[in-house]
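Heads up, one of the protein chains got dropped from this complex, but the rest are sitting where they should.
Showing chain A:
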Amino acid sequence: MKNKNLTYYALLFLIIVLSSCKNEGEYHSVSDRIKAEEKPYHGTLTSEELLAGRDLIKITEGEHTFLIPERKSQIKSFACIECHSKPLSQMKGTDKAKAHWDITINHANIETMDCATCHNGEDMNNLTSLTGRNIDFNLSYKLCAQCHTNQFEDWKGGAHGKKISGWTPPRASMTCVECHNPHDPGFEQRWPAQFNTQKAIERNEGLDH
């Protein structure tokens, strides 16, 4: 008799334990849900509309393949050889010396970098790597990646920089030069876009919180 009761209690206990489990679709943490439900997105939402009409180039860097904007057509004075018809050494000393008057280099110090670190006096239509290889103006990120390796890793993964696309595929990322002026890459100090006068008044009067 006692044994029977014990069995009943055990059964009851089991039922309670089982029924108190979380419902399907409920997880203990958001990372559990991500782990359980993850799957590459192939839904109906895309960024095609956002990217329509833009000239984009597909690149593959490591395991990441994505789009970047075409650059050459955006450079006002491209192609460079329209003026640089002769090697730079032969053009020096002429009265056209001040052609690039609007460019001052504020990028690293002169021991590390000068014009020739990135530009090839013999081939002005291309950029040049540290080892003297040509780099296309459209792929100028390769030039930056020579020194800024951490930023390059983050950019490839999508943690550094901005997107042209939305969150949906296909991914299209801005390159370094969309935000950073290559000759003066730092960001300026400036005034914030907002000042909340109401908040200031409320705090003055002690109405806040």
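Following the convention adopted for this analysis, contacts are C-beta pairs under 8 Å (C-beta built on N, C-alpha and C of every residue); 3 or more make two chains touch, one makes a residue touch a chain; residues count from 1.
Simple rule for what comes next: contacts and distances are computed from a predicted model.
This figure omits one chain of the complex; the name its UniProt record holds, of "4Fe-4S ferredoxin-type domain-containing protein", "Amino acid ABC transporter membrane protein 2, PAAT family", "Adenosylcobinamide kinase" or "Putative ABC transport system ATP-binding protein", is "4Fe-4S ferredoxin-type domain-containing protein".
Of the listed residues A:Ser89, A:Thr104, A:Thr131 or A:Gln198, the one in contact with the hidden chain in the full complex is A:Gln198. Within the complete assembly, residues 27, 29-30, 33-34, 37-41, 43-47, 49-50, 150-151, 154, 157-163, 166-169, 171, 179, 187, 189-200, 203 of chain A touch the chain that is not shown.
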